[in-house]
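Every protein chain of the complex appears in place save one, which is left out.
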Amino acid sequence: MKAASFEYSRAADIDEACAMLAADDSARVIAGGQTLVPMMVMRLARPTRLIDINRIAALSYIRNDGDGVAIGATTRQCVVERDALVAAQVPLLARAIPNIGHAATRARGTIGGSLANADPAAELPLIAITLDAVLSYRASGETAEIPAREFFIGPMITTLPAGGCLVGVRFPVWQGEKIGVGFHEVNARRSDFAFVSAAAQVELGADGKCKRIVIGVGAVTDFPMRLDSAEQQLMGTTLDAKAVDAALREALADIDALADLHASAEYRRRAAINLASRAVADAVSHAQGKKAQRNADAH
Amino acid sequence: MRIELNVNGTLHEIEVEPRTTLLDCLRDLLDLKGAHAGCEHGVCGACTVLFDGEAVRSCLMFAAQAAGTPITTIEGVTPGPGELSPIQDAFCETHGTQCGYCTPAMILVAHALLADNPEPTREEIVEAISGNICRCTGYAQIVEAIALAAERMRGANRPRSLSK
Partner (left out) sequence: MSADRHRYVSTDRRVREDRRFVVGKGQFVADIDLPHMRHVALVTCPYPAARIKTIDKSAALAMPGVHYVLDGRELAEATLPLMTGLDTPNVPRRPLATDVARYAGEWVAAVVADTRALAEDAAEKVRITYEKLPFVLDAEQAIQAGAVLVHQAHGSNVLLDKTFVWGEVEKDFAASPRKLSLRVKWGRSATVPIETFGVAASWDPWREMLDVYASIQMPRYADQISIALQIPVTSVRVHHDVDVGGSYGVKRGIKHTVLCGYLTRRLGFPVRLIEDRLENMRGGDAHGPERLFDVDVAFDDNGIVRSMKMRALENVGAYAGRSPFQLGKPIGAIVGPYKIKSVQYRAVAVVTNKTTQEAVRGFGQGPTNLALERTMDEVANALGLDRLEIRRRNMIRREEFPYTIPSGTTYDSGDYHAVIDKVLANTSYEELKKERDRLRAGGKLAGIGIAACLEPSGGNATFEALLNPSITTSTFMDSCRINVDGMGTITASMHTTSSGQGHETLLGTVIGEVLQVDPDSIRVTRPDSLNSLPSGTPVGSRMAIMLGGAAFHAAHKLKAKLTAIGAHDLGILLERAVYKDGTVSERDAPQNKRAWGDLVQIAFRNYHRMPDGLEPGLAVSHVMQVPTGGTLPTADGRVQMYPCFSFEFHLVLLAIDPDLGTPEIMRYRVGHDCGTVINPKIVRGMTMGGIAHGIGAALYEEFAYDGEGQLMAQSFMDYLLPSSLEVPAVEIIQHVTHSPNTVLGQKGSGESGYLGAPAAVANAVNDALKPLGVSINTLPLKLSKLGDLIAEARDKKGN
């Protein structure tokens, strides 16, 4: 399994990368390569030119820029995994990252790479959609922003324009006393792409009722989905298990779930309800000050 | 294209195609056969090398990308001709290898783990090697090897940096 031939360039800065992308519509950017290289060696992807953006220092950062926690596109997943700011301010992201692949792939894989790849089962797109993250990209000398929910539009399909390159993503930071997160996924082996995943973040009011809630499920449909109707239904409630279950069942009643050799559509639909339920329950516990369970996954 | 790779402390200037992976470069151009091709798509881990001390899959990196970062292969952690490092010796003591194909990768992962965490629990060892597939041993004697190596290295009073 050897990749088809290509030219290799290193971009010194993002505009150089974009210029090279614009000059050749078969050119692609490479960062961590953990998803691109397998596709290339299987000859499913055949870029004529690879533009290596790993050394663009300006694309690797984690900071709170006033509007949220901004993470540069080439920031390694393992760096985000260990980052104290992320753990404190975007706990849902911190909770989800250890589930991405293996330590060896997180050592190289980047935040931007996983988002741009847009695998329906990937954790980062799910978190981005769940938290209403905003992605930013550079194209034709301009930086533009796009909400996560408008970015992911199909399996491995995004609205990144031709010649554009993702430069970063910003996760909103929830302010509040009682914030909690939950994340669950199910797969045959711990490190596989999820068969089904679910993420939830909750803010409880002083009265213990739900002040704010976001719920997303991944790997069930072509791109992660937010369960808006369930969120609306659960606002202001105590988020008791029965109410949560009912809201989720209703939200997921008619979805056209993916089916493949790993799981049937009906399995995915049912598991989505179950995992989302657990994610919400974890988030509630966490918000109430009980210890959030890390990696308390389905197996 | 011409690239310079830092492998096991030696700088090598080599001519590669852009599409040559780091794995194929190490094996075919630098004659370092210890890293093995198991799947060439990043799942089995038999190609593992240390990249700035971190375990990575060398089949998922093009050699051109690897320039400028210190790379360590199994040949680089072997002390000398006929000698075994404490980790290598521990693998022999517990028989943490059978066919040997996944072994260099497992040992490098052990190096990276123990450099970072000299007293790993069994769970931490299992987690650390979970990205490397073995079809022979069922993992038990590999986990025991790493635990034994950790124990011996803790008692050996050597500086941590030498174990990289």
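Chains: A and B, in written order; residue numbering restarts at 1 for each.
Heads up, the rule we're going with is that a residue touches a chain if its C-beta (ideal position, glycine included) is under 8 Å from a C-beta of that chain, and two chains touch if they have at least 3 such contacts.
The model shown is predicted, which means the values in this text are computed figures rather than measured ones.
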Quiz item: What are the shown chains that the left-out chain touches?
Solution: A, B
Exercise. Pick out which of B:I3, B:L50, B:A66 or B:C102 touches the chain that's been left out of the picture.
Key: B:C102
Quiz item: Of A:C18, A:L166, A:A271 or A:V284, which one is in contact with the hidden chain?
Solution: A:A271
Practice problem: Give the residue, chosen from A:L21, A:L36 or A:V186, that touches the chain omitted from the document. | Solution: A:V186
Practice problem: In the full complex, which bits of chain A touch the chain not displayed? Write them out. | Solution: 1-5, 38, 42-43, 186, 188-193, 195, 260-264, 266-267, 270-271, 274-275, 298-299
Exercise. In the full complex, which bits of chain B touch the chain not displayed? Write them out.
Key: 17, 19-20, 27, 32-41, 43-44, 46, 73-75, 78, 84, 88-89, 91-104, 107, 122, 126-127, 129-143
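By definition in this document, only the chains that are shown with their structure count from here on.
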Quiz prompt | Separation of chain A from chain B, taking each centre as the mean of its C-alpha atoms, in whole Å | solution = 30
Quiz item: Once bound in the complex, which stretches of chain A touch chain B?
Solution: 1-8, 30, 33-34, 37-38, 40-42, 50, 52, 54, 78, 101-105, 107-108, 190-191
Self-check item: Parts of chain B lying in touch with chain A, wherever the complex brings them together
Solution: 1, 17-19, 21, 24, 40-42, 45, 48, 51, 54-57, 59-62, 64-65, 109, 127-128, 130-131
